[in-house]
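The complex appears here minus one protein chain, its other protein chains still in place.
For subunit A:
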């Protein structure tokens, strides 16, 4: 099996954008091609990670539109929808296309246009992934977070403030990310006094609704140096995908994300490393509670101990294991199909030494992209070549 390299990457500014989905995808795609020093005609495969352009915008067929805009015909195209983990699933598909030998050059572009919808409408589009017996009760992804946060705080005797500190940390990191929706610090009092959204969670425990796009270019590692200097590409050393129950309440332990544990086991084994070898991680902090759950189920911390690591500063940018140096979904924003791609973009920047003021010492980085409330997960491990 071919080892797979990432030789180019880009992301647009995340936030409220005037551009529509096809324009966002083209903006990121064109920039990633430039970064890799290639043109659309060099692509064998072109994937688009996107959850709901039809539902949000009435625009389907986005991979075909993107191929035309970038002059990528006759590349094979496909849209990858795995809800919020569409980006991670797209990374998996792109990696698979190269590793299998089906493609010699693949680009993945993830994107979503959401902010023209009201919060209620956007929440309902996302909640449409739920089972009918959940949907009819008006359940939303934020309400799953509230239910889980209350159970976690009760079960592990964690203080409410610890969740707020995730938001404070990630907003602090986002200040140095020029692509982030919010380049603004928040203090703990602001988080804890913000309006209740899903008790015990409040407004600042949640990511915003966002427009944006991100892109990655893949090729076999054996030819990566023909495109870019040897220290400017990264290798996908491990990747794994897994699925948990559709119905959230049917999980044995609602505070455990089985898909995170299963997908990371596969990724660690492929990379030949363990959680202690990870230098930096991007986790899917759509809600603050998810950073605790993932950091534990990835094996970084014991079950019920993730909150203590945040309290102790272990996950700060200058801590032992920096988590969400990009600002995470919390500060950077969460354009559904783009988020998993943007997570890998941040890890790529970190392991190639191009993260600017966000740079940490990192040879190995991990991105964990979660769909639904842990329903589908992709874990990706990148290694630098410096």
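Just so we're on the same page, a residue touches a chain if its C-beta (ideal position, glycine included) is under 8 Å from a C-beta of that chain, and two chains touch if they have at least 3 such contacts; residues count from 1.
In the analysis below, contacts and distances are computed from a predicted model.
Entry comment: the absent subunit's protein name, as recorded by UniProt, is "Putative OB-fold protein", drawn from "Thiamine pyrophosphate-dependent enzyme", "Putative OB-fold protein", "2-oxoglutarate synthase subunit KorA" or "Oligopeptide/dipeptide ABC transporter, ATP-binding protein". When the full complex is taken into account, the listed residue touching the unshown chain is A:55, out of A:23, A:55, A:104 or A:176.
Across the entire complex, the residue among A:121, A:277, A:311 or A:363 in touch with the chain not shown is A:121. For subunit A, the list of residues touching the undisplayed chain reads 55, 119-121, 123-125, 127-128, 131-140, 142-143, 146-148, 150-151, 154, 195-201, 247-250, 252, 254.
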